[in-house]
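For this depiction, one protein chain was excluded, whereas all remaining protein chains were kept in their positions.
Going in written order, the chains are labelled A, B and C, and every chain counts its residues from 1.
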Amino acid sequence: MSGSRGELPPLVDYLVVPAVNLTLAFLVSGLVVLAIGENPLAAVRIMLSGALGYAEGVGYTLYYTTNFIFTGLAVAVAFHAGLFNIGAEGQATMAGLGVAIVCLAFDGAPWWLVLPFAVAAAALFGAGWAFLPGWAQARRGSHIVITTIMFNFIAATVMVYLLVNVIGKPGAMNPETRTFAEATRLPPIRDMLLPLGFDVGTSPLNPSFFLAVLAALLVWLLVWHSRLGYEMRVFGFNPTAAVYAGIDPARVVMVAMMISGALAGLLAVNEVMGVQNRLLLEFVGGAGFVGIAVALMGRAHPLGIVLAAFLFGVLYQGGAELSFERPKISRDMVVVIQGLVILFAGALEHLARPPLVRLFRRTRRTAEA
Amino acid sequence: QQFQPAILYDLGGRNDKSFNEAAFMGAEKFKKDAGAEYRDFEIQNDAQREQALRNFARRGQNPIIAIGFSQAQAVEKVAKEFPDIKFAIVDMVVDLPNVRSILFREQEGSYLVGVLAAMASKSGKIGFVGGMDIPLISRFACGYVQGAKATNGKIEVYQNMTGTTGAAWSDPVKGGELARSQIDRGADVVYHAAGGTGIGVLQAAADAGKLGIGVDSNQNGLHPGKVLTSMLKRVDVAVYDSLNDAKSGKFTAGVKVLGLAEGGVGYAMDNNNAALVTPAMKAAADKAAADIIAGTIKVHDYMADKKCPF
Amino acid sequence: MPIAPIPDARIPALPPAIELVGIDKRFGTVHANRDIHLTVDKGSIHGIVGENGAGKSTLMSILYGFYQADHGRILVDGREVRIRSSADAIGLGIGMVHQQFMLVETFTVLENVILGAEGAPRLAAAEARARGLIERLARDYGLTVDPDRIVGELSVGEQQRVEILKALFRGAETLILDEPTAVLTPAEADHLFRILRRLKAEGKTVVIITHKLREIMAVTDTVSVMRRGEVVATWPTAATTVERIAEAMVGRRVLLHVPKGSSVPGRTLLAVEGLDVRDGRGARLVEGVTFDVRAGEIVGIAGVAGNGQSELLETIAGIRRPSAGGIRLGAEAIGGLDPAAIRALGLAHVPEDRHRMGLVLALEAWENVMLGYQDDPAYQAGVLIDGAAVRAAAADRFRGYDVRPPDIRLRTGLFSGGNQQKIVIGREMERDPDVLLVGQPTRGVDIGAIEFIHRRLIALRDRGKAILLVSAELDEIRSLADRVLCMCGGRIVGECRPETPETEIGLMMAGVAA
Partner (left out) sequence: MEFVESAALVLGSAVRLSVPLLLACLAGLWSERSGVVDIGLEGKMLAAAFAAGAAAAVTGSAWLGLLAAVLVSIAFSLVHGFASISQRGNQIVSGVAINFVAAGLTALLGQAWFAQGGRTPPVQGDARFQPIDLPGEVAARAAGGFGRLWSEVVSGHNILVYLAFLAVPVTWYALGRTRFGLRLRAVGENPHAVDTAGISVAGLRYAAVTIAGLLCGLAGTYLAIAQSAGFIRDMTAGKGFIALAALVFAKWRPVPAMLTCLLFGLLDAVAIRLQGTPLPVVGPVPVQVFQALPYVLTVVLLAGFIGRAIPPRASGVPYTKDR
């Protein structure tokens, strides 16, 4: 490849290149903004200040980031074991059920008491929903991509059934459970910071953000510093070598899928216990699919994932702000911008590299001369 | 307090050919009549409901009208934070002193189109296609069945729901196929309550030379001569009235239930379906409407007991 | 008396088939080829030797249009040409058999042969032509392969024939072979050389890269030696010796045969009895194999690749399950245990395919040092892996086994084959196993490294360990083993002393003397 990694100073490689890519993405988006008669520079300013310019905006950005960290990590963990988990959406959906059951069962109990159980339930339900595709792949040779896609649909169906016929709130138009008691809800971070004298405004950001950061740390330890992670990577890169090394492929596949599902499931802690405070249909809202892009853009590394998730958080919050401020820029426009960013910063990430490499070679040569 | 109205649409968006669009139409009409500007916003995900409401409120928008039952929790929260601002919510009750809750008796309008469907049907079989198996949609279905059965005791009603994900509201292909399956089994009138999916239902009925029934807004014009009628849910009127009340200082909080009596629901007649609805049919429907208003016909509300006894 | 043609400056000689002038190539910071001048005469067999990483493959890949040189010119038949892609090279009558075969494993032989040279849009005509060619070559050269077999199911020797067929089908006048015999048995190699001589007789030119100096002496007319990206010598083969070539290659004197004392076998450490192995479809791969290996001896298994040796090793190591029979490691019955359990009992295994099995090329080198030993308590720190301990062990191995470059953080795939092999051998031998299974320990490895690996194996034996060695190199078997078993068709067909003449072992391997 012309201009591969390693020919540039690390600083350039990890900071300048992504910055150039993002700039390109915004330039192209700017053309679209221009086409509908708005000022692209103003649009970028609104987007950035909406996402990062004030406490509440930051709160929203981080709230979205939380979701994307969970699903991004989920996809990445499976990825290290050579598995493509498209099922984070369904796993998170089912985890929502687990969280709701716990919260309803302990309704009224203080959140810090309920939280461990909710986390456990989320992980358990998510892992359980991922276990079957994992099992089918390991023992029956079914392809994980199909089974996880199918399990997404099945999860949606199960959820409608349960919410309409079993656990739904009586008399509600909407298939949803009753709302949890105030005490049981995860408090917004504002409530935790106000006593300390900070006001971050009203945003849905809640302690699950820390859970997400913790999860990223744990995934880092798991993948690069634990035996299981080592076995997963060996299997992911070279299944034959894994067998040679005495690693049981079926076990790795199932365990990796369950960890992946558990991580996806944690999203439900944020959404169900932290934000919606009730179980409702489609609360995952596509975060499972965004997780795929997050994981890949983050190169399946927790730090990368946190950064990519943050980028998507900025896009989501900044996008909302943008279409709020500039009614002409509809939410569809925002989707287009998100797509362009994924395209330029993700898929076309090498676009800027060869010119930069050439630039560096030239400067180096002039420096030598 | 200034008069600076704002509208918050549900996930379907401003132009969903359904109740969001009806709300938009009401606001537009008001804008034209009263010459007052308004702001609006289409959310992209659940988290934006509260955010958008609060953003409106902070900017001093007043009144703020939220469309759709899913907004209830957000309205409740934000309305508490801004007790001086007037809120209205469509399709759900939020019990606060500054919130007007507007409900519709969709079952009553559905009853009327059920009557028309039963009379228009030659085969004695009619169909219903819903978007998702949720209580609100079952309420449409149940009223429809009741009206049809009341007209023709032997009538058979096929019912289908499209799906279980958000895609269920935007899958005209599946909707068309559901309608076709009902038509293949003999149905010759098909009523839909399925958003964008319903476009496919009406299309399939028209393609097969059968009749469709539209929903929410007047969809008769989609296939002139092929859409028997549309069940109207006058969200436009509700929005218009709320804006008007607020402007003229007559805004009241509390629950407003809009049924036939209040002109909140009904069935659509226009040039497109004039030839389809015979005077006898129209008379029967109008009689039923009068009886419902008079209370001699009780239309069952599915939401009351989650059952449809017909 | 026939007189050999002597080049005469007065008669205009035929232009050389290939002339490389000042070829220079860098990969990033690596200077793979430095100002190379090389002339290959028409109708000759030209050998190229050099250590792993000397730049041989790179040079030939430039000639074949796979890489572009940074500087330099190429002349074909005396005309300067520009080779920008393999298509250009093919058009100039250059064919190449790559070190890593460029075959589509899911295709049939026929499909592989015609790929890129199909002629008409419909395949039928090309297939018929290829069938004809395959038949003719089978007749003329004994280059037999079943045109309708799936390539992935062929033995490496057969796959190589497919590669040669591909080149000939495209009308190659100059044929480049990159380490063609690394994976062949002596008989297959001899077969190949007969074919090469036939090609030469027909006026074609052959360039052959190899690590086996014996082969250089046997088939080439001219030999060029490369070291660190440069051509350091070119000689008429007849005018040089193995020792001179080896010295030019490595830059020091090399022992081509590692001396070894006679063995003092002790107690039986590995005993295999009546072992049967079947594949998924129930076909027998190993049949009724019985033998033992005792402390302090190296037992060699000779055999043509694909006769059950690999499966035998894999079954002993626990990668495959035996369908019948027993395996004992010391006193323990290990038949049917999994690889981790068997390893824990003191068996180590150098698999024959390091890329496929022995290493994970995408991992950093130090991570491969714990492959198979990830459960070792020495590598654990609480619930986590003790990275520092593993890296320390890795650095130690790298020093002890002279792995170059000694960078344990480098991605494993970036090491040359010889050095990758040293990583595997170091890992397995340093566990001080009672029994070591070794498959093809020096495949594709340069002579310097071969010497090193052989020394290590003998040293292990002398420490009273049992070694079971599978190799396609009869030379290797004969110089290392204390006893030789011949395998054919999944059975042990005979046992002999390593001094037994090569031809006799060869016959046994073919199943004739059984």
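Going forward, a residue touches a chain if its C-beta (ideal position, glycine included) is under 8 Å from a C-beta of that chain, and two chains touch if they have at least 3 such contacts.
Here the structure is a predicted model, which means the values were calculated and not measured.
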item: Chains in view touching the one left out; value: A, B, C
item: From B:5, B:163 or B:259, residue that would touch the chain that is not displayed; value: B:163
item: Which of B:47, B:88, B:142 or B:199 contacts the chain that the document leaves out; value: B:199
item: Contacting the left-out chain in the complete assembly, out of B:8, B:222 or B:303; value: B:222
item: Interface with the undisplayed chain - residues on chain C; value: 27, 64-67, 85-91, 96, 98, 100, 102-107, 111-112, 114-124, 126, 166, 413
item: Residue numbers in chain B that touch the chain omitted from display; value: 13-17, 21, 133, 158-161, 163-165, 167, 170-174, 176-178, 180-181, 184-185, 196, 199-200, 203, 222-223
item: Positions on chain A contacted by the hidden chain, ascending; value: 1, 36, 84, 86, 132, 136, 140-143, 145-147, 149-151, 153-154, 157-158, 160-161, 165, 289, 292-293, 296-297, 330, 332-340, 342-343, 346-351
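Simple rule for what comes next: only the chains that are shown with their structure count from here on.
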item: Topology of the chain contact graph, where touching chains are joined (line, ring, star, complete, other); value: line
item: Gap in Å, rounded to a whole number, between the CA centres of chain B and chain A; value: 36
item: Interchain centroid distance [CA atoms averaged], chain A/chain C, Å; value: 46
item: Whole-Å gap separating chain B and chain C, where each centre is the average of the chain's CA atoms; value: 75
item: Chain C contact footprint on chain A (complex, rising order); value: 4, 6-7, 221, 225-227, 230-231, 233-234, 237-238, 240-241, 243-248
item: For the chain B and chain A complex, residues of the former touching the latter; value: 13, 39-48, 50-52, 54-55, 69-70, 72-73, 81, 91-92, 132-136, 164-166, 303-304, 306
item: Contact set on chain C toward chain A in their complex; value: 28, 317-319, 338-341, 343, 349, 351, 356-363, 367, 370-372, 374-375, 380, 383-385, 387
